[in-house]
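All protein chains but one are shown in place.
The letters A and B name the chains in turn, as written, and every chain counts its residues from 1.
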Amino acid sequence: MKKKNRNVAIIGSGMSKFSSHREEVNQPELIHEAVVEALEDAHLTMDDVDCVLHGNMELFEMVHQPDMWHVLGTGAWGKPGVRLTTGGTTGATLACAADNLVASGLHDVVLAIGFEKLEEGHATGGITNMADPLWGRSLQTGALTGTAAQKLIEQFGEERAKNAAIKMRIIMDEHAMRNEKAHRRLRLDRKYMKQIATQTPPLVGELRMIHMCSQSDGACAVIFASEDKVAQLGANPAWVVDHETVHREETLIFNSGKSTHRVAAERLYARNGITDPIHQIDVFEMYDPSAWWGVDWLGDFLLCESDEHVKMVENDQIAIEGEFPLNPSGGVQASNPIGATALVRVAEAAMQVVARRANTRCRVM
Amino acid sequence: MSGETEYAYVVEGKMALPYQYFAGAVGSKFLIALRDEKRILGVRCPKCETTFVPPRQTCERCFSDLTSHWVDVGSSGEITGYTVINYKEPYQPKEPPYVLALIKLDGADTPFAHILNCADGAQPAIGMRVRAVFSKEPKDNILAISHFELEP
Partner (left out) sequence: MSNKKEGGPELIVSRQILSIAQRFSTGPVMGRFLRELRDNKRIMANKCPKCGRHQLPPREVCALCSVEATEWEELGPEGAIRDYDIVYYSSPDPLTGETRETPYVLCWAQLDRTQGDAPLWHLLNAPDLSKVRRGLRVRVVFSEERDGTMGDIKYFEIIE
């Protein structure tokens, strides 16, 4: 990425309650909860918003052109807007797009909305459609796979790998217990670490129900503004310094020595003078679709060469009170309204940066 | 282009997935009134002075909460637009040819689409008066109104 034309900040965010059951609201009504909260948080009205971005997964609610249905709740009536749908990364794509739209000078204030009502569709069936119909569509089981577990078990031994995965799951649940909006708040007890995994149904290989992210209904809205607008509004900004995206060819999963996560982190750190991420980063928001992936991807994002990431889980370094707090809201393992999920990571990071957690919305106590 | 286009062919397939849609509290109240009482409800935005049918929780223009602003609208109204469906596909509510009309009910400011039955070759026209014919069986969707018909 070249230099930004102008600086961009997050000046407000909102989230609905995340839950497996939101029968009392339809899709636009669910979205509206997050939009209203974001506008209040930023002290704005829809009149101040120049552009509305809408994102969710394809094929999840089986609704065509949801961005148009949802105008009832998004406030996009008569405004410019774009719908984005890039799978699990949709929420992050929304943040990248909002950053680009403001940095370029095309819009001063952009409202990015991520949404999913997973209760209404079949997430695994929908994701399975990502597979080539002529190649592996009949074989794919959505995003469920045991290969991350297998990899960790081979790297670190069965007992250590299994313990690390369930330890991460428990830490994420401890975080979720402190977040009233989180979906799964299970009160997992460290004393029963060994039993917790085996008492839940197996999904694929060593991936069990307890390891996997939840299927949530929920929405998240984040407001991005230009530097001038931040000054004019007297807003409390969380500056968006940089972002990076890396694509791979879908069928090429076995060919790359490095994961896309690692390549993205390398590029981002190189551009921003981060040479020691574990010590230079104060709080880390990560898309962790399962406890197994959580452990594995932590190593990728932090450019670990051996078992540093596993130790960080074992030593509670990733807990809120630890030296490297990871997903203080409970992360994806607790709440996963997929189209909103990655945007929630951005919103949570912004909230941490502006240090508002003590006085707003019981977020993290 | 590598290769030999004679190798290419077409594989028949399909996509089949279950889903559900929740009407929400506001949508449910509207559908239940249609089904159980044959009443058509709308909501009125006091700020925009607009009555929306079907109802919605929020005015999309001024964001006013409309959940406590219910109004009864008539079951008669006028055609604001129409089209004749001649093609056939499996997802249609009835056999073509049939007329889909935009109908603005008396007391409403927004039209909505429904089936218009025109008896004996009568031609629909914008501005014509129509009335709702309710379904005999209880239905949990907009087909609780079976169709509209031209007023005599």
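Side notes on the structure shown:
Keep in mind that, in the parts below, contacts are C-beta pairs under 8 Å (C-beta built on N, C-alpha and C of every residue); 3 or more make two chains touch, one makes a residue touch a chain.
Just so we're clear, the structure is a prediction, and the values are computed from it rather than from any experiment.
Across A:M68, A:L186, A:V204 or A:V283, the single residue that touches the chain missing here is A:V204. Contact with the undisplayed chain is limited, among A:H122, A:H175, A:K229 or A:H309, to A:H122.
Within chain B, the residues in touch with the undisplayed chain are 1-25, 27-29, 31-32, 140-141. For chain A, the residues touching the absent chain in the complete assembly are 23-24, 62, 122, 124-126, 128-129, 132-139, 141-142, 144-147, 150, 201-205, 249, 251-252, 254-255.
Going forward, only the chains that are shown with their structure count from here on.
As a whole-number value, the distance joining the C-alpha centres of chain A and chain B reads 36 Å. Touching chain A in their complex are the following residues of chain B: 11, 13, 15, 17-27, 56-58, 60-61, 63.
Residues of chain A touching chain B in their complex: 22-26, 28-29, 32, 36, 45-46, 59, 61-63, 71-73, 75, 77, 117, 119-122, 125-126, 129, 133-134.
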